[in-house]
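Note that one protein chain of the assembly has been removed; the remaining protein chains are unaltered in position.
Lettered A and B in written order, each chain numbered from 1.
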Amino acid sequence: MEYALTLENVTKEYKDFKLDHINVYLPKGCIMGFIGENGAGKSTTIKLIMDLVKRDEGKITILGKDNKTELNSIKENIGVVMNELCFPENLNAREINKIMKKVYKTWDEDQFHSFIQKFSIAESKLIKEYSRGMKMKLAIAVALSHDSKILILDEATSGLDPIVREEILDIFLEFIQDESHSIFVSSHIISDLEKICDYITFIHKGKIVLSEPKDELLERYGILKCTEEEFEQVNPAVIKGVRKNKFGIEALVLKNELKGNYVIDKADIEDIMIFYIKEQMV
Amino acid sequence: MNIYNITTVMKMNIIISNSSNQPIYEQIASQIKALIISGELNEGDALPSMRLLAKELRISVITTKRAYEELEKEGFIVSITGKGSFVASKNLELIKEQQLKEIENHMQEIIDLANLYGISLEELIEMLTLMYKGE
Partner (left out) sequence: MTGLILKDIYNLKRHSKVYVILLIFYFFLSRANGNATMFSSMLSILAVMLPITAMAYDEKNNWDRYALTMPLSRKDLVLSRYILGLIFALIAFIISIVSSLLFNKELLMESIIADISILSSVLLLIAFVFPVLFKFGIEKGRTLMIIILFAPTMLLVFLSNLGIKLPDEEALKPLLYFSPVAIIIIFILSIFVSISIYNKKEF
């Protein structure tokens, strides 16, 4: 199996935060959603992938190449969108095009123009006057206008209205039609990721809590709703998180291993994440 | 393998429900199966690519892959790397078997009910004959 991205035992220690031996494997041709609450380590992980910060331990490969020794040779094929808005503010889209032509060997001017048009960005408008949504769209246009084989996005959709988010998700799905293309996208807006991701990796306080195909996750977990008494009867091994309210219990359970006649609701990714975090906090 | 028609992808309707208890890949597989059995999809017709299906239905490509794998396992479709997935030669026996199985299941339900309410075999046969003829 070929991987578009691998992180093995990657560790990075800061004064008050540690990214602890994380392992991530993204198969080629797939979309991986990287979810976690704010401060969980998502941006740090992406910075480590792009060698913007140096790791203390571990190994990272992108498109099969080591990210320390061979990064420069594959940057042509990586499209990155950061969560901050990183363009020089006094430029406009036309000038960005001229600059990128010199930066990327595989820069496709026509592709860029068609994105700019599709996103209704005025070519002579200065970037400092862009709305947040426009800046994001510009960044995505840049990321997709050279020979990118992997897109790495850090919170690319936060701060955007639902209509724009939908447009962008469509673009991602289009990107993935080519099976040599892969996407690694981090977000705390899980509903976006839930629709289109093939894999979900969940990071919490610097550790990977789970990393699995999304379908399996959704099939495996359920939300059990019952009384406290009924709850005591349940096998603890099946319980992955609990929430008490005044009128009963809600618990995240492995629904296929739960014997008996209970009310079990579907769990979505957000439920799974919230229950897991609450469980850690207990 | 040139009996397969690569030029057009048949127009087909696939409707999936997120609130159904049936896993999505099963929903897709059974709908495609039904189309093949009913004859709407014919031998050699090209199915949409797994990726295209995933994109249009807004689901993971792993799901569509699984659906197609199920269909291939049961002999309904054939996947050729680089070309796509196509409806397999109509295995009439296989289809007949499926159809009979379905009817058997229903029959079993009827028999269970009959036993529950104390209805005899003769009565059942009479009812069946009447209804079949009355069509």
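Just so we're on the same page, a contact is a pair of C-beta atoms (placed from the backbone, for glycine too) under 8 Å apart; a residue touches a chain by one contact, two chains touch by 3 or more.
All figures in this text were calculated on a predicted structure; none of them were measured in a lab.
*Asks:* With touch defined as in the header, list the contact partners of the absent chain among those displayed.
*Replies:* The undisplayed chain, in the complete complex, is in contact with A.
*Asks:* With the missing chain put back, one of A:22, A:63, A:78 or A:190 would touch it. Which one?
*Replies:* A:78
*Asks:* Would you indicate which residue among A:64, A:88 or A:162 is in contact with the undisplayed chain?
*Replies:* Missing-chain contact among the listed residues: A:88.
*Asks:* Looking at A:59, A:98, A:118 or A:244, which makes contact with the chain not pictured?
*Replies:* With A:59, A:98, A:118 or A:244 as choices, the missing chain is touched by A:98.
*Asks:* Footprint of the hidden chain on chain A, which residues?
*Replies:* Residues in contact with the chain left out: 47, 50-54, 72, 75-76, 78, 80, 82, 84-91, 95, 98-105, 126, 152.
Here is the rule we go by: only the chains that are shown with their structure count from here on.
*Asks:* Which of the residues in chain B come into contact with chain A in the complex?
*Replies:* Within the complex, chain B contacts chain A at residues 19, 23-25, 51-52, 54-55, 58-63, 66.
*Asks:* Within the complex, which stretch of chain A touches chain B?
*Replies:* Going by the criterion above, the answer is residues 29-31, 173-174, 176-177, 179, 195-198, 213-215, 219, 266.
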